[in-house]
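Okay, so here's the structure we're looking at.
The complex is shown incomplete by one protein chain, all other protein chains being positioned as in the whole.
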Amino acid sequence: MRAVLTIAALAGAGLLAAGTAWGASGTPKDPLAAYGYHLYGEYCLACHGGNAAGRANQPSNSTGAGPGRAQGQQGGIAPSLQGVGALAADFYLRTGYMPLRRIGLQPRRKLVFFNDHQIRALTAYIASFGGPAIPRPRPELGSLSKGLALFTEHCAGCHQVVAQGGLVTGAVPPALVQATPLEVAEAVRIGPYVMPKFSRRTISDRQLDSIVRYVQFAKRPYRPGGWGLGFLGPVPEGLVTWFVALPLLIGLCLLLGKRLRS
Amino acid sequence: MTAARGAPVTRRAVRWLDQRSASAPYLRKALRYLFPDHWSFLLGEVALYAFLVLVATGIYLTFFFVDSTKEIVFHEPYAPLYGQKMSEAYASVVHLSLFVRAGLLIRQTHHWAANVFIASIVLHLFRIFFTGAYRKPRELTYWLGVTMLMLSLLEAYMGYSLVDDLMSGMGLVIGYSVGLALPFVGENLMNWLFDGMYPGSEQLWPRMYIAHVLIFPILIGLLLGAHLLLVAMRHHTQFRQKRAQTEHTIVGVPAWPGQAPRSFALMIGTAGFLFLLGGLVQINPIWLWGPYHTYSSTNGAQPDWYLGWLIGGLRLMPGFDVTIAGYTLVPGPFWGGAAFPLVVFGFLYFWPWLERRFSGDHAFHNLLDRPRDAPVRTGIGAGMVSWVFLVFLAGSADRVDVTFGPDYVSQIWVYRVVVWVLPVLFGLVAWWICKELQAGERVLQERHEAEAEARLARMRASQAEP
Partner (left out) sequence: MSRVRNAIVSGLVLLLGRGRRRPKENETRIVPALPSNPGAELAALGLLGLSSLCAVGFILVYAFGRSLPDVTQLLGLSIGLALLFLAAALVVVAHKLVPTEEIAEDYPPQEHPGEQQVIAGVLDESGTRFTRARLFKLGLLGAGGTLGLAILAPAVSFGPLFRVGDFLRTPWRRGKRLVDGSGRPYKGSDIEENDFYLAFPEGVTGEGKEQMAASLVVIRLKPEQLDLPPHLTGYDAHGILAYSRICTHAGCAISLYRAPLFQPDEPRPALVCPCHYSTFDPAAGGTVTFGPAGRNLPLLPVYEDSSGFLRARGNFNGPVGPSWWGVRLWKAQP
């Protein structure tokens, strides 16, 4: 609820700003994109600027202070969306990464703010500036084994080898448990937040299919050995040692031996 | 001549054995060896039985393991690894885990047993330390025990490394780097052990294998024998639970028939829990980690819990190489990976001597202290334990960040301070609690004495009346 309020506040501030920055290139002709254009004005403009041109290092008093906005949010600064294409718009909106709760935060997967029609509209509007289309990953063509090898080489350093998420100083690479094949394919090409943006030279489309297939496998990895403990290895295993195995064994000792009378 | 005891079968068996081994006097003593009864005396036994499970399951594993890092292509029907290049060692463990009937059960039980083995040694050590069981005449027993703990850490580390999966390879190179960082000897020592620079020659795996399955188990086994022999020769320590229990008189349950069924129950029960874990809870799923190469790594790589304090030390230490005029004297990993455990083990080895030196207590001790009886020891012990434990916690700060959200970098800075402050605080609090408990007991005792005196006075008064 707080998120929605903050976003509404951002949007309100955005409308204030519209007077200066809005209307440079006019409404797109395509009706879907036109709807997207209006949505953009309502929700995205405050940070991403008119014409999706981005805002960087704005003086902090240019947008005015809306209700409930912290000082740090005054200058809505965000990258240009011209040329990022449908690919990026689709990814950021469908994962709930955007709208961002507060500028400077790492975007994280959360409740999707827009409905499907709105997402398609915004995507169409952003796509009208050009840029790559939404990819079509075909994991069924990929190889699981190549996928694991590629994932280890390019992704495991951050996302952990079974895609359970990890840490880089300054950011938290998410677990990929909820990532759909399309989202994985999009993220590899976009490089959201501090993730590298992989070119086709590094990861070809065919290789990407293998990676996507592996990520789907890693959501429910093969576990012939029982309870998986989150597929993280030693940390949960140590917890089980100390909080399951040893209490049982100490219980057995207590059952067999006497206790001190105080 | 007394009447013959026991059933004829028993008598014949005993006589047969005695005539051939002249062992009846010793057997008789062994059967009536006294075990003072307290549950915490059984923790060491848990370690012993976990060791037995380790040996038994380990022997089974040796029949399948291949100690070679020769690169092969994996051609077994497990899709994520099919066609990948990997070492023979890793391939053999994947084969054992996925394609040998009951292989995975035995491997997982072995790994759980290793985790439990060292955990129970640590608990046993706590019991010994906080009750003063290491005091004269049992210092030798104690030193053997600490040595076994150290050997067990190395032994377990080698077992973890042998598999040659992605995680174990990362663990091995960290160990290598810590060795390399030893001042004066590092680079020669590591060159010598690994037969060249990391990742070593093809000799490394046979070496590590023979050390893991033969040299270290035999060393641990021998020390274990000496440890138990010393315990038996000097007899167990005891808490003062009964008036009869003194420095000179031991009160306990005889080995047979009182103690034997309990010890067997503990042995079988330990094995039972370990096999249950081995079957029901997955440990080190190496088929998911994939093969190791020096140029690949994964996030969230951690050692098993018993080395967690070292990764904590390595992560906490700020980048700090001691250099004199451009000459590196001590590289950074030495502090967290070598100096820290040296200090901890040095403390453990020297503690009995230190305590004797500063308390002036040179007496024989068969009776144990309760932790409150020795506030200084308990305070220092609590401080040391919390020091190591806080560093251990710092080792998992990354998973804490991922799971709960507090920023890793800030956590590390907090730990860098807290690790030095809190142990002192905990030590003082433990010392104070001991003092308070002692004072409370004194008050109770005085009240009892006063009541007894009052009763006596009343009795005298009533006797004087008639």
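Each chain gets a letter, A and B, in the order it is written, and its residues are counted from 1.
As a working rule, a residue touches a chain if its C-beta (ideal position, glycine included) is under 8 Å from a C-beta of that chain, and two chains touch if they have at least 3 such contacts.
All values reported here derive from a predicted model rather than from experimental measurement.
Trainee: Identify the residue among B:Gly145, B:Gly336, B:Pro352 or B:Pro423 that touches the chain left out of the display.
Mentor: B:Gly336
Trainee: Looking at B:Pro137, B:Gly221 or B:Gly440, which makes contact with the chain not pictured?
Mentor: The single option touching the absent chain is B:Pro137.
Trainee: Which one touches the absent chain: B:Tyr327, B:Phe358 or B:Phe404?
Mentor: B:Tyr327
Trainee: Among B:Gly278, B:Pro352 or B:Gly427, choose the residue that contacts the chain missing from this document, as touch is defined above.
Mentor: Selected residue, touching the omitted chain: B:Gly278.
Trainee: Hey, which of A:Glu42, A:Glu153 or A:Asp205 is the one touching the hidden chain?
Mentor: Only one listed residue reaches the unshown chain, and that is A:Glu153.
Trainee: In the whole complex, what residues of chain A lie against the chain that is missing from view?
Mentor: 56-57, 77-79, 103-104, 153, 156-158, 166-171, 190-199, 201-202, 224-226, 252, 255-256
Trainee: Could you pull out which residues of chain B are in touch with the chain that's been left out?
Mentor: These residues touch the chain not displayed: 3, 5, 32, 34, 37, 71, 101-102, 104-105, 108-109, 137, 170, 173-174, 176-178, 180-184, 186-188, 190-199, 201, 203, 207, 233-235, 242, 244-245, 247-254, 257-258, 261-262, 264-266, 268-269, 271-280, 293-301, 311, 314-321, 323, 326-333, 336-337, 364, 366, 398, 408-409.
What we mean here is this: only the chains that are shown with their structure count from here on.
Trainee: For chain A and chain B, let me know how many angstrom lie between their CA-based centres, rounded off.
Mentor: Centre-to-centre distance between chain A and chain B: 43 Å.
Trainee: Quick one: in the complex, what on chain B touches chain A?
Mentor: Listed in rising order, the residues of chain B that touch chain A are 37-43, 46, 78-84, 97-98, 104, 108, 112, 115-116, 119-120, 123, 166-167, 239, 241, 262, 265-266, 269-270, 273-274, 277, 279-285, 287-290, 296-305, 308, 370, 396, 398-399, 401-402, 408-409.
Trainee: Over in the complex, which chain A residues touch chain B? Could you list them?
Mentor: Checking each residue of chain A against chain B gives 143-149, 152-153, 156-162, 164-170, 172-173, 214, 217, 221-229, 231-235, 237-238, 240-242, 244-246, 248-250, 252-254, 256-261.
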